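Only one protein chain is missing from this complex, and each of the others stays in its spot.
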Amino acid sequence: MNNKDKPIPSWQRKLHEVIYEADTPMGRGFDIALLILIVLSIILVMLESIKPLYSQYYWEFYTAEWIITILFTIEYVLRIISIRKPIRYIFSFYGIVDFLSTIPTYMALFIGGGNLFFAVRALRLLRVFRVLKITRYMGESNKLVEALKNSKAKIFVFLFAVLIICIIMGTVMHLVEGEAGGFDNIPLSIYWCIVTLTTVGFGDIAPITPLGRLIASFIMITSYGIIAVPTGIVSAEYSRSSKPIPTNTQVCPYCNESKHLDKAEYCHNCGNKLNEK
Amino acid sequence: MNNKDKPIPSWQRKLHEVIYEADTPMGRGFDIALLILIVLSIILVMLESIKPLYSQYYWEFYTAEWIITILFTIEYVLRIISIRKPIRYIFSFYGIVDFLSTIPTYMALFIGGGNLFFAVRALRLLRVFRVLKITRYMGESNKLVEALKNSKAKIFVFLFAVLIICIIMGTVMHLVEGEAGGFDNIPLSIYWCIVTLTTVGFGDIAPITPLGRLIASFIMITSYGIIAVPTGIVSAEYSRSSKPIPTNTQVCPYCNESKHLDKAEYCHNCGNKLNEK
Amino acid sequence: MNNKDKPIPSWQRKLHEVIYEADTPMGRGFDIALLILIVLSIILVMLESIKPLYSQYYWEFYTAEWIITILFTIEYVLRIISIRKPIRYIFSFYGIVDFLSTIPTYMALFIGGGNLFFAVRALRLLRVFRVLKITRYMGESNKLVEALKNSKAKIFVFLFAVLIICIIMGTVMHLVEGEAGGFDNIPLSIYWCIVTLTTVGFGDIAPITPLGRLIASFIMITSYGIIAVPTGIVSAEYSRSSKPIPTNTQVCPYCNESKHLDKAEYCHNCGNKLNEK
Partner (left out) sequence: MNNKDKPIPSWQRKLHEVIYEADTPMGRGFDIALLILIVLSIILVMLESIKPLYSQYYWEFYTAEWIITILFTIEYVLRIISIRKPIRYIFSFYGIVDFLSTIPTYMALFIGGGNLFFAVRALRLLRVFRVLKITRYMGESNKLVEALKNSKAKIFVFLFAVLIICIIMGTVMHLVEGEAGGFDNIPLSIYWCIVTLTTVGFGDIAPITPLGRLIASFIMITSYGIIAVPTGIVSAEYSRSSKPIPTNTQVCPYCNESKHLDKAEYCHNCGNKLNEK
């Protein structure tokens, strides 16, 4: 029995339109309602983490959580039944995000009370990943993601080089500063080095010996010089991907090809003469 | 009765020239006087907020404030009566700013003494918005604002993505660090995450567990990699809107070739002499 | 006896292939094994620096260290005997790094016990430079290094200018703040100035007088304005070295015009058909 040839029932088609598309008033309404639900749910998770609030409004949080979970469950079920190939949706990025948005609350029921405290807490906080549902509405097709993807390899090499610098300089600082300034061990020194090189600078660990400060100055000056590198990469990549050559606005009169080089006299697509500028 | 056809009285035209334009000596004088008044007023608001100073020079501050308010009121009235369409000015950005520059002092009279303390204080501090009057003289027509406006949508998407990262990583840090390092609740952890990702790094909250520091390192390295994104956007947008090369606007009188070097005296295309600049 | 004309024994050729190249399964296996060994070795050095861990697992660390050192020694010896010109390798960057990866452990044997403590510690930490062995696999040929090299001179001048600003402003801050805010002496003030200008901002030293804070504000605003300079340099250098448009390397067989668009099928200069790709 070929699934592909079965005609789609009209209720499924309509449901699909409402849930997956935003062209109809119903579809737009669904999207807005979902957005509000997501934002509410995130705010709820945030407020729950504030202890005095949680103990005071325990039942309100509990009820709201279940209402939201049930609504997300309905959304998840609707998404599955309204699509032709549910398997593909279920294992897609958003399918997994939608699943993870509902499951923690149910699982908390089974794990139960006090002794698995950390697991329950982790489960509860997992709900914050619901925020990823929002990315659906962010218009990923923009050139930003593309530019980042294109320069991914170069940025990775750069960050790796930064890490190597941090490992070496962190070890040097551990040797020079010792335990006085808080550079107790190498991992900690490397952590400090990352904090410094990225110009975050918490200040919980800071060199106190003259030599340590001299080396720190050297690291900071270096960071000032190399912070330009990722910018240069993305900048060049971005301006390449968004500024693409076609300053020549001619269109070939034979094959309608646009995007010619500035000095082009013949169409590169069909070989015919372009109009005079 | 058509307002448009009524001839503008000469006093109104002259007043308009002085107040709204800067070509005449009078107009320039008015602008400079106003600039000084604005700066003085801002300094006054700042100094007033220093408690010992305020209690010592209470009457001086009070008097100066009223003089400045009255001068701003006169300016506001003059602006209204010297313009043809007062309504349009009143509801324009600068009309509202000019109004807000005068009203707080008057309102403070009516609200009066001790019991509405916060409202009075807020009103008084509202006067700091007078600084926006300065933007009138900043030459908004520059390409900066334009470049920012063009990349507004992309920057917004980027900042939104940063916020989502902060929400997720903030929750993770809350789970990992707990209350020991100051990550008492999720909003606080998200605040820390924003402080870190933007490389501000106050250090009032900082991770203290090894795992927390590892995740923090990861966040910081990421921030170093993505700080390039807004730069790339604005950079590309800006260089697109402002990179025209042909600063020499001469056109060869023989072959009509434009785009000559700045110092060119002969056409590089046909070898004929260019016109004198 | 001319070394060059001697035929290379087949065992040496095979060894060279395995060690220096990554095309064969054996060569790739060797590289992966080495990578794992390097990472393990770095993790070991890091963990060793954590005192409680070190005292508890002293013998495990000791044994692992000797195993790793012996493996690196074997690698070093194999690299020397498998190459035609060992001298060139020995004094190359990686030759020195490979040598420094093995020698500290052996030297620690001779220096021995307690009284040369710092030297031993320095020797032990020298092992962290093993991380540089990884750079072999990072593909240095990328344009990043090239762009950095090209703008090296300009970045150096820039950083030197930053240093001069820091020396002058550091002295001014020392004069203004005195010892109250922690600006005890000029080197310390310069250190603070570097911390501030690079936007790291630890906060261990911070101005507390109003004038000091005013000057600090001025320094920070300046830093915000000049942080763009290295970015601009690398950005321009990078986009110059990497934005050549002619990714299509075809050359027109009729007029020898190169630089065609990627999808070009006809020469834009003479209109003739380009060769099939």
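Each chain gets a letter, A, B and C, in the order it is written, and its residues are counted from 1.
Assume a residue touches a chain if its C-beta (ideal position, glycine included) is under 8 Å from a C-beta of that chain, and two chains touch if they have at least 3 such contacts.
The structure presented is a predicted model; accordingly, all values stated were derived computationally and were not measured.
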| item | value |
| --- | --- |
| Residue of B:Thr24, B:Thr63, B:Ser92 or B:Thr135 touching the missing chain in the full complex | B:Thr135 |
| Of B:Ser49, B:Thr63 or B:Ser92, the one touching the omitted chain in the full complex | B:Ser49 |
| In chain A, positions touching the absent partner | 199-203, 231, 235 |
| On chain B, residues whose C-beta touches the chain left out of the figure | 42, 45-51, 121-122, 125, 128-129, 131-132, 134-135, 138-139, 142-144, 147-148, 155, 158-159, 162-163, 187-188, 190-191, 194-195, 197-204, 227, 230-235, 237-239, 242-243, 245, 259-261, 263-273 |
| Hidden partner interface residues of chain C, rising order | 154, 157-158, 160-161, 164, 167-168, 171-172, 174-175, 184-187, 190, 196, 199-203, 206, 208, 210, 213-214, 216-217, 220-221, 223-229, 231-233, 235-236, 239-240 |
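Criterion: only the chains that are shown with their structure count from here on.
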| item | value |
| --- | --- |
| Counterpart interface for A-B, drawn from B-C or A-C and sharing over half of its contact pairs | A-C |
| Busiest interface, counted in C-beta pairs | A-C |
| Euclidean distance of C-alpha centroids - chain B vs chain C, Å | 41 |
| Contacts with 2+ other chains: residues of chain A | 158, 187, 190, 199-203, 227, 231-233, 235, 239 |
